[in-house]
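Missing here: one protein chain of the complex. Every other protein chain is in place.
Chain naming follows the written order as A, B and C, and within any one chain the residues start at number 1.
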Amino acid sequence: MKARITVTLKNGVLDPQGRAIANALHSLGFGGVEDVRQGKLIEVELKAADETSAKTELDAMCRQLLANPVIENYRVELL
Amino acid sequence: MKARITVTLKNGVLDPQGRAIANALHSLGFGGVEDVRQGKLIEVELKAADETSAKTELDAMCRQLLANPVIENYRVELL
Amino acid sequence: MPATDTSVIATEELAAAHRMGAEEFRLACEKLGRAPNLTELGIISVMWSEHCSYKSSRVWLKKLPTTGPHVICGPGENAGVIDIGDEQAIIFKMESHNHPSFIEPYQGAATGVGGIMRDVFTMGARPIALLNALRFGEPDHPKTRHLVAGVVAGIGDYGNCMGVPTVGGETNFDARYNGNILVNAMCVGLADANRIFYSAAAGAGNPVVYVGSKTGRDGIHGATMASAEFDDNSQEQRPTVQVGDPFAEKLLLEACLELMAEDAILAIQDMGAAGLTSSSVEMAAKGGSGIELNLDLVPQREEGMTAYEMMLSESQERMLMVLRPGSEPLAERIFRKWELDFAVIGTTTDTGHLVLRHKGALVADLPTGILADEAPMYNRPIAPKPVPAVVSAEDVPAPNSLGDALTALIGSPHLASRRWIWEQYDHMVMDDTVVRPGSDAAVVRIHGTNKAVALTTDVTPRYCYADPFEGGKQAVAETWRNITAAGGKPLAITDCMNFGNPERPEIMAEFARAIEGMGEACLALEYPVVSGNVSLYNETNGEGILPTPAIGGVGLIADVSRVATVALKPGDDIVVLIGAETGHLGQSLYQKQATGRVEGAPPPVDLAAEKKAGDFVRRLIEAGITGTVHDISDGGILVALAEMAIAGTRGLTFAPADGLAPHAAAFGEEQGRYLVGVSRDEAARVLDEAKAGSIPGRIVAEVGGDAIVIGGEKPLPVGELRRAHEDWFPAFMGGKR
């Protein structure tokens, strides 16, 4: 089974990377860019009995390691 | 308009971060994890006339800055 | 309509939610002549917090010696300032970021480094070195590895990006830090002695300027919950962790230094804890002026921020300045060049009040005196515990083999090489690092000169727990010793006082006694305290940390070609011990290894002997007689010898003292001692001179071969010892231990 996990900064958390990318895009002439936020993408290849147990396991991985709940949100999608 | 850009390492390019995550997950007891690849997620808030021009512009951003074609692939989705 | 933060008048409950007791709340109302509104309560509560007011510690801190011929500015400013001659000054301070680093190790440690650097460059110095004193829980605690990884990466990434070398520090593991790690960061900067910038904003009518990054809702202190009750829009619980942006800080540093070269700044203060609140209050209170701010003009990262949020935000990489009127355009040009925010947000006044306006309304009006000098101060009860009796060497079991015990000690979490840590820190950038991490003190050359500073941080918390007075003395003395061992003349210290809950008399006693011990050492060694920081309430579930008064020392080296390092070098034939041998095993790492416990009184520090021995060793280095010196600390003589052998890849034969049990001679942790590598010819002369000065000394090892030879035991190849010493940390972090 394949899953895609996206980890993003919570609203209000400073995102220096995102801001730097936005600035760089502006100076490259992409004036329409209003905001950029950078996050992480983690693709996991997983052996699991079924979708439900995969989801439970992926969720546990996020909470334990992949995301820091203090500043980050995460989302799990099975592909 | 909101777009989600995902930047992933090309096949054949070693991904030490992904491997480290996989190892960490194993040692946390997630034995079902077979492979992990890490990428970047870039969310862009964009002013654009329409979807086509947004796509063209986002594509240009990726080619010029957001992805390095030597090692990375990218994908653009409008949300 | 949701209640705004000014229409709400504070109550005892609301004060409690701001961690302000009923008594203090009553006092605040009384001083103010009315109940504060919510914004005002927020301001008062942070200014009266332990962190800002030092209310439990001030009565004790006052007892520390803070003056000396080379002190330009002692405690009370952003950092301490000392004179190093040639119209140059060193500005330095150490600060804790313990709690944030436990919650989010990477960002907590990173912003700790960012904060301490701002303290130093606020005063006009370019940071030239960073150090870090770290305490983690026991290695096999499930959180430890994750915390070590995050803290080290956070410190590294921030300092590395700033381009300031991280040259030293210390790292301990102990179960008592399982629930409360300590992350103490020290920054050392170089300034022109005639261009030091202070924070007192005297005079009225001067523009108050905000520079740096925008203000967001970062780290709004423990009161977040309270304020959220009054905010209908708060679906998501706001993060109380600050995120650092080292790139913004690098720009802020360069911009500030550029403006400081002009004659434009009257006063400047970084926004650290309690951001805009403490910076504006402190500037006004110190200058005897008032300050009026229009919060509409504060650069904001988020929409709809309230006055309360802006005043309490701990967004990073910001500064507040009072400029000479008319210099705003010049200043603005410089900050724009560096792509930083710049805004005139208010003026100084002669009212003695902090006055805040927001959206046309007066949102706070507080006399600064209430917030600063008149903040509560406590003389909390103390209950010292008895000092344990001295443990005799016979009561600590001897090992089967001294060599095996040595190998185990040197590969233990306590003594294993910290290379895994310091290789993640750029310790060479700026091209002045003469002695890199891994020796006693790091040595950093003063750019473009032949002078250098020697830098170190030290404290032995287990000694402090057993006897806070001796422990406090020992911490100061150990920094003095490490600087001396590098060839430096110790000049002054900064401290970071990490303790548990001061409301518990036994904890308060630890604090008080440690201060007394530190003070005694400072006086005897002519080594004043010029800056410092207090971190209390390091407790989880009623269990406090070991008392940890971390000391950061700075010394001066007049000639950078006359330094010493621990590595045995080609000309070294003999290792001479300077200092006495009594075989003190109480509180030693050997005792811990042999018995699983540390017990008894810690080794006492004889300050007069300390000074004599140190001054003697320093003269040997200055005279070029030796370039190989190592002080003896954790683990005793045999461990120190092994460290010299490993660093220099040379073997030696150890000669334990006559008349002592061999394990006590090898691993006793008596204080005030050094190992000096010299040629055979010099050895006799050095011993004669020591004798003439009535300083104990003897030959403790002959250098040669590629193993350590201990009596009749099987020789220990230096390569094997090195492996034991170097492997533990990477193996631990790799999950292999």
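Here is the rule we use: contacts are C-beta pairs under 8 Å (C-beta built on N, C-alpha and C of every residue); 3 or more make two chains touch, one makes a residue touch a chain.
Heads up, the rule we're going with is that contacts and distances are computed from a predicted model.
**Student:** So which of "Phosphoribosylformylglycinamidine synthase subunit PurQ", "ABC transporter ATP-binding protein", "Segregation and condensation protein A" or "Dihydroxyacetone kinase DhaK subunit" is the UniProt name of the chain that got left out?
**Tutor:** "Phosphoribosylformylglycinamidine synthase subunit PurQ"
**Student:** So which shown chains sit in contact with the chain we cannot see?
**Tutor:** Answer for the hidden chain's contacts among shown chains: A, B, C.
**Student:** Looking at C:Glu339, C:Asp373 or C:Asp706, which makes contact with the chain not pictured?
**Tutor:** C:Glu339
**Student:** Which residue from C:Asn37, C:Thr347 or C:Thr433 sits in contact with the chain not drawn here?
**Tutor:** Checking each option in C:Asn37, C:Thr347 or C:Thr433, the one touching the absent chain turns out to be C:Thr433.
**Student:** Could you tell me which of C:Glu40, C:Asp83, C:Asp119 or C:Asp157 touches the chain that is not displayed?
**Tutor:** Here the residue in touch with the unshown chain is C:Asp157.
**Student:** Among A:Ala20, A:Ala48 or A:Val70, choose the residue that contacts the chain missing from this document, as touch is defined above.
**Tutor:** Once the missing chain is taken into account, the touching residue is A:Ala20.
**Student:** For a quick check of understanding: of C:His18, C:Lys93, C:Arg357 or C:Arg445, which residue touches the chain that isn't displayed?
**Tutor:** C:Arg445
**Student:** Across the whole complex, list the residues on chain A that are touched by the chain not included here.
**Tutor:** Considering the whole complex, chain A reaches the absent chain at 16-17, 20-21, 23-24, 27-28, 38.
**Student:** In the whole complex, what residues of chain B lie against the chain that is missing from view?
**Tutor:** 12-14, 16-17, 20, 40, 64-66, 68, 70-71
**Student:** Footprint of the hidden chain on chain C, which residues?
**Tutor:** Touch with the absent chain occurs at residues 153, 156-157, 160-163, 245-248, 250-251, 254, 337-339, 422-434, 436, 445, 560-561.
The criterion applied here is as follows: only the chains that are shown with their structure count from here on.
**Student:** Using mean CA coordinates as chain centres, what's the chain A-chain B distance in Å?
**Tutor:** Going by mean C-alpha positions, chain A sits 10 Å from chain B.
**Student:** Could you state the distance in Å from the CA-based centre of chain A to that of chain C?
**Tutor:** About 35 Å separates the centre of chain A from that of chain C.
**Student:** Round to the nearest whole Å and give the separation of the Cα centres of chain B and chain C.
**Tutor:** Chain centres of chain B and chain C, defined by C-alpha means, are spaced 40 Å apart.
**Student:** If a residue has to touch 2 or more other chains to count, which residues of chain A qualify?
**Tutor:** Within chain A, no residue touches at least two other chains.
**Student:** At least two partner chains per residue is the criterion; list those residues in chain C.
**Tutor:** Answer for chain C, listing residues that touch two or more other chains: there are none.
**Student:** Quick check on the complex: what are the chain A residues that touch chain B?
**Tutor:** Residues 6-8, 18, 21, 24-25, 28, 30, 32-48, 57, 60-61, 64-66.
**Student:** Sort out for me which residues of chain A touch chain C in the complex.
**Tutor:** Residues of chain A touching chain C: 10-16, 20, 23, 68, 70-71.
**Student:** Which residues, counting only chain C, touch chain A once they are in their complex?
**Tutor:** Counting only chain C, the residues touching chain A are 103-104, 107, 213, 216-218, 236, 238-243, 245, 247-248, 301-302, 315-316, 339.
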